[in-house]
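Quick notes on the structure that follows.
Only a single protein chain was left out; the remaining protein chains are all shown in position.
Letters A, B and C name the chains as they come in the text, with residue numbers starting at 1 for each one.
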Amino acid sequence: MAGNSFGESFKITTFGESHGAAVGVIIDGVTPGVDIDEAFIQVQMDRRKPGQSTVTSPRKEYDIVHILSGTYEGKTTGTPLFIILYNKDMRPEAYDDIKHSFRPGHADFTYLEKYGIRDHRGSGRASGRETAGRVAAGAVARKMLERRGVSVIAYTQEIGGIACRDYVEEAIESNPVRACDPQAAVQMVEKIESLAAIGDSCGGIVECRIRGVQPGLGEPVFDKLDADLAKAMLSIGAVKGIEFGAGFAAARMLGSQHNDQMKGGEFITNHAGGMLGGISTGEEIVFRVAVKPTSSISLPQQTVNRDGEDHTIVTIGRHDPCICPRIVPVVEAMACLVIEDHYKRQAATRY
Amino acid sequence: MAGNSFGESFKITTFGESHGAAVGVIIDGVTPGVDIDEAFIQVQMDRRKPGQSTVTSPRKEYDIVHILSGTYEGKTTGTPLFIILYNKDMRPEAYDDIKHSFRPGHADFTYLEKYGIRDHRGSGRASGRETAGRVAAGAVARKMLERRGVSVIAYTQEIGGIACRDYVEEAIESNPVRACDPQAAVQMVEKIESLAAIGDSCGGIVECRIRGVQPGLGEPVFDKLDADLAKAMLSIGAVKGIEFGAGFAAARMLGSQHNDQMKGGEFITNHAGGMLGGISTGEEIVFRVAVKPTSSISLPQQTVNRDGEDHTIVTIGRHDPCICPRIVPVVEAMACLVIEDHYKRQAATRY
Amino acid sequence: MAGNSFGESFKITTFGESHGAAVGVIIDGVTPGVDIDEAFIQVQMDRRKPGQSTVTSPRKEYDIVHILSGTYEGKTTGTPLFIILYNKDMRPEAYDDIKHSFRPGHADFTYLEKYGIRDHRGSGRASGRETAGRVAAGAVARKMLERRGVSVIAYTQEIGGIACRDYVEEAIESNPVRACDPQAAVQMVEKIESLAAIGDSCGGIVECRIRGVQPGLGEPVFDKLDADLAKAMLSIGAVKGIEFGAGFAAARMLGSQHNDQMKGGEFITNHAGGMLGGISTGEEIVFRVAVKPTSSISLPQQTVNRDGEDHTIVTIGRHDPCICPRIVPVVEAMACLVIEDHYKRQAATRY
Partner (left out) sequence: MAGNSFGESFKITTFGESHGAAVGVIIDGVTPGVDIDEAFIQVQMDRRKPGQSTVTSPRKEYDIVHILSGTYEGKTTGTPLFIILYNKDMRPEAYDDIKHSFRPGHADFTYLEKYGIRDHRGSGRASGRETAGRVAAGAVARKMLERRGVSVIAYTQEIGGIACRDYVEEAIESNPVRACDPQAAVQMVEKIESLAAIGDSCGGIVECRIRGVQPGLGEPVFDKLDADLAKAMLSIGAVKGIEFGAGFAAARMLGSQHNDQMKGGEFITNHAGGMLGGISTGEEIVFRVAVKPTSSISLPQQTVNRDGEDHTIVTIGRHDPCICPRIVPVVEAMACLVIEDHYKRQAATRY
């Protein structure tokens, strides 16, 4: 109800503030008997952590994965799998200057309006740190999906107006912006570094492809597979939009162009992005999300404080000038959670 | 679980196939003591119904609203409000030719994969007819929101590549495409009629504005207000994408451009679209959805039948060459449901 | 949230007041491809209806089952199955005398406190009439369970202090009180008739046996199978208690007496009532519920009206002097709903 859980049959509940003692997640609905260990999850955590390159925040989070329940002798037991990541490098005093002021683009103002009280340290629960629990849970879902032959891959498609023109899947994890086009990646890095130098930030587009999903996943009407993916993606702080398959371009297509015709038992095209009526077709599921420029910039901005007085704020601290490369593993994690959940729901449907 | 319910504190559950006996909705969580009557709901139903103009389907649905429970002497009682709309004009035999074949762009294939059985008549549950229950429930939510000073308005922003350049709110309901620009509306109608003449269809963009929402609505993390709106909109059959505020354009903006600064206790701009960290700021909530071209076209298309044999299909029948004008009230209805739900959830949060 | 839904994977949502236009239920999560028809459901409805004998209310409810969605050519499609029962024989004016007064033992006072408004006619939503939707849904669940080899049977074990001493399963449906002991049944009928003659009422105990449930159903911790059965039974208006297996007698047993030991791969006894740790053992599931005496009696009683003034009330009308025989099919229906739901949940668990 209060919104810290996600999923139905494969359900996660997260907790933790960025500058509190720890963040983490309970996963309820884990299939029993599956091999799982901390090292497998750690790989995903390391893709999300700050400080991976010059384009990400130098802030150090100690994302060391600890599984405290739900496994026995290296296998899941079906009981809640609990993962905790203790916070280190907490410097709450670094945030004293924003205690009574609202940073533009941040949730400072809205949290105070909602709760009447606010833990201002490092954005508290609204911090990107919150996604650590999601990525840990997503790694567990990914493990489940591997058994089902499903793979999930996301990558940067555009940053600061520079779009990928090529698709080289092997190149994605070997450039600091996780772009699918290594040439474009070089330009993106330059763009980010030049913006960082002047204290500004930029946004971009992240694309995700899900392969190997069996036809028939997704519930009709409200829990359509695309509806659940849309919710999952918009629940990520910096995401401002999503489109499936042809997406917004479909708005300018004719029915005769957009419809995916079939031949020889297969779809000839995939403008729909792998779903029809909210249910998977068996084709690749494709979507793109719009990522806003990072709100934390070190240029002076106008704002008000709790007493409504105008003043100028400069957000100092260690921030990502472009969050796309670090959002990639979060997008994958959320996609894994949605797909695994719908596999389990479909099991109940047909049973 | 099976996905025919939406909302938490103000929850709807819908039922009904397009060519079955009836469609309808149970609304659970209605505030007691509110004036409500069938005439108020009927107004919204009439905006959704087919046959309103030359650009909509001439098919007649008898969307006559019947409230069968949950009110007493014209007021809600707090018990489930049940609304039924009996189907008339059912001509299931008109669909005999598609009994064993999959129409491109429709959910025929995926429903069969999901359930192993399919009610092929008029798309069954995947039909746009299913939205009648949503619009009825949305009208009830709208009534609740009026008491809170909230208004919700949607309109066509673009059809077939023709975009609105002007915003004349009073013009929206007086042109057949529900466009916010009466000049553009004329061109849109021409475009649709010319496409209809050759049996093709087109898509468009629908925009929605929600005004008067108090700051503080929306739950952090997974049930962000934008995440719930995204799910609501993507659950509408023809919607392929959504963007909030600056949306995909934000991907090309700098942080210094996108951040909404504050002055004199107010936001100077509203690039965020009325939410920060998934929680309402009190500013206008703005989003746009991409609507795909109607799948039902009367041009010949390639497909396969249940036995996997290739053949050509021509979808005859009474269909909308562009669904935008009729999606407008559905978008409004879903928006009303999300906002009313979050008002009730916020009541529980602070209590 | 507002409590008119039950179940997770096999979920029902009910609506309707006793003296409104109709009552009914939406069932979401129905397995597709199962034969179902109105006649099958009607059989269960007829067991619940009033006027079956001298010991039940002569009030006529027209419990004619209408399935308005979710089936196609006699089979379920997996979409919401909607069942409606139109009310006839509504005489709201018969309730005018209680419009401003609270009947002892009824929910008149509490509904007004909860909602600030009350539909007083025939108890509105608190009426036994509300169970009609449950019994219809339970019949559908029963059909699903038959395929799984599960049977559910309930019967009167005690009425007005007269307990069954024998267990003759074939006799249950052939005596008007649905007792498992035909001798005791004769005495029970006499007791009820004598109480009815003086305008009083009595309670009793109903027992339920569920056979053929596979081991392993039920979720540990909060959604134990017995916890969900307890909630289901206590959600029936007149039920004031429940006990499983040895039940309250277990409180006076020693561990060495109560523990069910095993031999030859089977349990020697079944004091646990078919569940251990909230999960089914494969043994018969057995529980008993305490049914309070009907609140509607025609003896004068002290009460207050909405203005807090004392006065004497005499509830006239057509009521059951003992509700046990008519609660039997409701107990069965709720048990069927719980078991079918947990079968589907277990399918998701192990998948």
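Note that in this section contacts are C-beta pairs under 8 Å (C-beta built on N, C-alpha and C of every residue); 3 or more make two chains touch, one makes a residue touch a chain.
Bear in mind that the values here come from a model prediction, so they are computed numbers and not experimental data.
Of the candidate positions C:Ile41, C:Ala272, C:Ile285 or C:Val330, contact with the hidden chain is made by C:Ala272. Note that of A:Lys114, A:Arg134, A:Lys191 or A:His258, the residue touching the chain absent from this view is A:Lys114.
Only one residue in the set A:Gly24, A:Pro50, A:Pro104 or A:Pro220 touches the chain that does not appear here, and it is A:Gly24. Looking at chain C, the residues touching the absent chain are 1-6, 8-9, 14, 102, 104-107, 109-111, 113-116, 125-126, 130, 158, 160-161, 195, 200-205, 214-224, 226-235, 237, 240-248, 250-265, 268, 272-273, 275-282, 290-297, 299, 301-304, 308, 310, 345-346, 348-350. Within the entire complex, the positions of chain A that touch the omitted partner chain are 1-5, 8-9, 11, 13-17, 20-24, 26, 28-30, 32-33, 66, 68-70, 72, 75-82, 84, 114-119, 121, 124-125.
One chain of the complex is left out; on chain B, the residues touching it are 1, 8-9, 29, 31-32, 78-79, 220, 343-345, 347-351.
Methods note: only the chains that are shown with their structure count from here on.
Ranked by separation of Cα centres from chain B, the top chain is C. Rounded to whole angstrom units, the spacing between the C-alpha centres of chain B and chain C is 39. In whole angstrom, the spacing between the mean C-alpha positions of chain A and chain B is 26. As a whole-number value, the distance joining the C-alpha centres of chain A and chain C reads 46 Å.
Shown for chain A are the residues that touch two or more other chains, namely 1, 8-9, 220, 345, 348-350.
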